[in-house]
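On to chain A.
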Amino acid sequence: MHEIPINHILFLSTALFFIGVYGFLSRKNMITMLMAVELILNAVNINFVAFNKYLFPGKLDGLFFTIFIIAIAAAEAAVAIAIIINLYRSHKSIDVDEVNDMKY
Partner candidate 1 sequence: MMPDTILIALIPIIPFLCFLLLGLTGKKLGAFSGLLGTASMAVSAGFAALTAYQYFFHVGKIDGVFQKMVVFNYHWLQFTPEISINMGMLLDPISVMMLVVVTFVSLMVHIYSLGYMKGEERFSVFYSFLSLFTFSMLGLVLSANLFQTYIFWELVGVSSFLLIGFYYTKPSAVSASKKAFIVTRFADLGFLIGILILGFNAKTLDFGLLIERLIHVESPYLQTAIASSFMGVSALTWGLLLIFVGGAGKSAMFPLHVWLPDAMEGPTPVSALIHAATMVVAGVFLVARLFPIFILSCPVALDVVAYVGIFSSLFAAIIACTQTDIKRVLAYSTMSQIGYMMFALGVSGYEGEAGLGYMGSMFHLFTHAMFKALLFLGAGSVIHYIHSNEMKDMGGLRKAMPITHITFLIACLAIAGIPPFAGFFSKEEILAAAFHKNPVIFYVGLITAAMTAFYMFRLYFSIFWNKPTPSAGHDHHHHGEGPFTMMLPLFILALCSISVGFIPFGQFVTADGQFLANEFHPMFSIAPVSLALGGIFLAMLFYKNANELPAKLAVSMSVLYASAYRKFYIDEVYLFVTKRLIFNLLGRPAAWFDRTIVDGLMNLIGGLTSGFAEMIRGLQSGKVQSYAIWFFAGVLGFAVLFIYLW
Partner candidate 2 sequence: MNLTLLLLVPLSTALGIILLRDVKHIRLMAAIGSICQLGLAIKLLLAYQTARLLGDTSQMLFQFKYAWYPSLGIQWHFGVDGISIAMILLTAIVVVAGILFSWKMSFQGKEFFLLLVLLSMGAYGFFISLDLFSLFFFLELAVIPKYLLIAIWGSGKKEYSATKLALMLMGGSALVLVGFLGMYEYAGKTFDMLQLAQAHLPLEVQKLLFPFVFMGFGVFTAIFPFHTWAPDGHSSAPTAASMFLAGISMKLGGYGALRMAVYLMPEAAQYYSPLIIILASIAILYGAFATMMQKDLKYINAYSSVSHCGFVILGIGMLTRTSVTGAVLQMFSHGLMTALFFAAIGMLYERSHTRQIGELGGLMKTMPFISCVMFIAGLCSLGLPGFSGFVAEMTVFMGSWENADTFHRVATIIACASIVVTAVYILRALGASLLGPIKNEHFNHLADATWNEKIASALLIVSIMALGFAPFWLNNLITPDATLIIHALGK
């Protein structure tokens, strides 16, 4: 009935999610890590949308979640970037490995 099987969409979102994870874990630059987090969030969004459309078409809850996630992602990005900038000021770097003041 639907032209695209749900599993294919889920494949897409899963792949995107783990691309994000890969980026988050492998990048040292905080901004790129932040971007990877955005990818993860988007993968989740895709899931919500897909589930809403395929499994619960009679409701809009998935859509609302997606909207809220987008809003929170915006807030998160703002705060994260503020932190990054502050760190950059104090450490002259935004490399996560160099910000290891909390070790031991």
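Assume contacts are C-beta pairs under 8 Å (C-beta built on N, C-alpha and C of every residue); 3 or more make two chains touch, one makes a residue touch a chain; residues count from 1.
Quick note on selection: all candidates are chains of the complex that A comes from, given by their letters.
If you're wondering where the values come from, they're calculated on a predicted model, not measured in any experiment.
Here chain A touches just one chain among 1 or 2 in this complex, the one numbered 1.
Against candidate 1, in their complex, chain A makes its touches with residues 21, 24-25, 28, 33, 96-97, 99-104.
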